[in-house]
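The other protein chains are all here in position, but one chain of the complex has been omitted.
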Amino acid sequence: MALRPPGHCLDTLQAQTPLVHCITNFVAMNSSANILLALGASPAMLHAREEAGEFTALANALSINIGTVSPDFAVGMHDAARIARKHHTPWVLDPVAVGATAYRRRLCAELLEHAPTLIRANASEILCLSGMASPGRGADSTASPHEARDAAMALADRQRCLVGVSGEVDLITDGRRTAYIRGGHAMMPRITTLGCGLSATAAAFLGVADTTPESRFDAVTAAFGCFALAGERAAAHAAGPGSFIPAFLDALYHLSPEALNTHLALEVHHGL
Amino acid sequence: MALRPPGHCLDTLQAQTPLVHCITNFVAMNSSANILLALGASPAMLHAREEAGEFTALANALSINIGTVSPDFAVGMHDAARIARKHHTPWVLDPVAVGATAYRRRLCAELLEHAPTLIRANASEILCLSGMASPGRGADSTASPHEARDAAMALADRQRCLVGVSGEVDLITDGRRTAYIRGGHAMMPRITTLGCGLSATAAAFLGVADTTPESRFDAVTAAFGCFALAGERAAAHAAGPGSFIPAFLDALYHLSPEALNTHLALEVHHGL
Partner (left out) sequence: MALRPPGHCLDTLQAQTPLVHCITNFVAMNSSANILLALGASPAMLHAREEAGEFTALANALSINIGTVSPDFAVGMHDAARIARKHHTPWVLDPVAVGATAYRRRLCAELLEHAPTLIRANASEILCLSGMASPGRGADSTASPHEARDAAMALADRQRCLVGVSGEVDLITDGRRTAYIRGGHAMMPRITTLGCGLSATAAAFLGVADTTPESRFDAVTAAFGCFALAGERAAAHAAGPGSFIPAFLDALYHLSPEALNTHLALEVHHGL
């Protein structure tokens, strides 16, 4: 079965302006908000236990990123994820640097119990979450996406969720089929929190998708596709990682469903 | 009575470099600091209860924004607002997404007791604060500034403060007269925390203004005017919301009192 062209997902997102509740790290907050706005979604960053769950109930999607987490944020994450699950609101887990400390491993294990719709991470983090190895030194990945393929499929299968792995080639899997996306640019790892922004973007796409497994797979693929394509275009205008940042937001803003359908280098494999 | 041309306010701000104590949200902190610096003010972001009030006593103005608030920040907000009132230091309240949760409504009701000099918000937030309606879904406004005019005047009258409403046309009112400002650009809502930065900027202008109602009205009008004019100029150089951000800071940096006097589309109405 061929993947439906991802443009229709972007079309829907731009028409519906999904409200995306982000409980994310301090480094990514501004950047992720601007990424969502550039694309046509509506971001809201708030985390206090006094309101996190109440707000999730209003949102179209939830994105949780543990980058600079502390116990007060963790409580808000749990409340929000619990409400998301209860309301069948899609939610994304971004397990930043999960391999680095015992606190992160424990927190992620707990958050996984709330059944995320998607885990979006780099290869090292997926290896760690899947239980296969992990030295993990901070937020940077030291494993390749290829090494991570088996781990991603196993994790998706075990958690009954989607897994999206960012790398030189991105991969998205539901445990059975796997989409590979080429694009982006080698400069992107030299800019902070683009991965966090991708997690929030995937939440936005999930927030306007049907609840069928196929639609959700398409939605996540479209999110990765937007980043791959906007990354390429931004790199063509950037003199370095500094000028890449505004160029990337501009590229997301100008991305059209047609461009996504025409230019995205997407490949889908079935089974193992 | 015609409004005095707003250029003199900018002139005073640039000459005096007011120290602006900002207790703001995590998304806006960097952006608001850069906005204040570009314009010629001196920002300071700190919030801990151990020092918030002590620092407010040193500052020329205070700006409180509840975007990513939690109880620890709220305590600092209360202490700072209390000291501001005691020292007759002007302070601005930015009630982000006040309609979204009970926690926000309660917090804003409490903060209003410290008598803000200005409430700066979008139309939905003003409608909510005034007690007139509010669905409120996050930080985005769903009501037009025109719908909000009555609410703004009623709120200004009840709180005996200035109210500034950002929108396609901005309005500033003290409950009797209302200034309307045209300018800015349709792209501005696609960039995060510009409104938060405007609240901090209004605090900066209030920090160097006389304490007369007229001077404070002028000060807030000048702040909105700077954003309207810098927004227009930035949009002329921007290829999208990403490149708008640096262009906007550049435009604020180069804004002159003369340009503000000459080019600002400002209109003042008296009474209801």
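Per-chain residue numbering starts at 1, and chain names A and B are given in the order in which the chains are listed.
Methods note: a residue touches a chain if its C-beta (ideal position, glycine included) is under 8 Å from a C-beta of that chain, and two chains touch if they have at least 3 such contacts.
The model shown is predicted, which means the values in this text are computed figures rather than measured ones.
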Report summary line: Of B:151, B:188, B:247 or B:266, the residue that touches the missing chain is B:247
Report summary line: Interface residues of chain A toward the undisplayed chain are 25-28, 30-31, 67-72, 97, 100-104, 137-140, 189-193, 238-246
Report summary line: Contact residues on chain B toward the hidden chain run 19, 26, 29-30, 33-34, 37-38, 42-48, 50-51, 54-55, 58-59, 72, 245-254
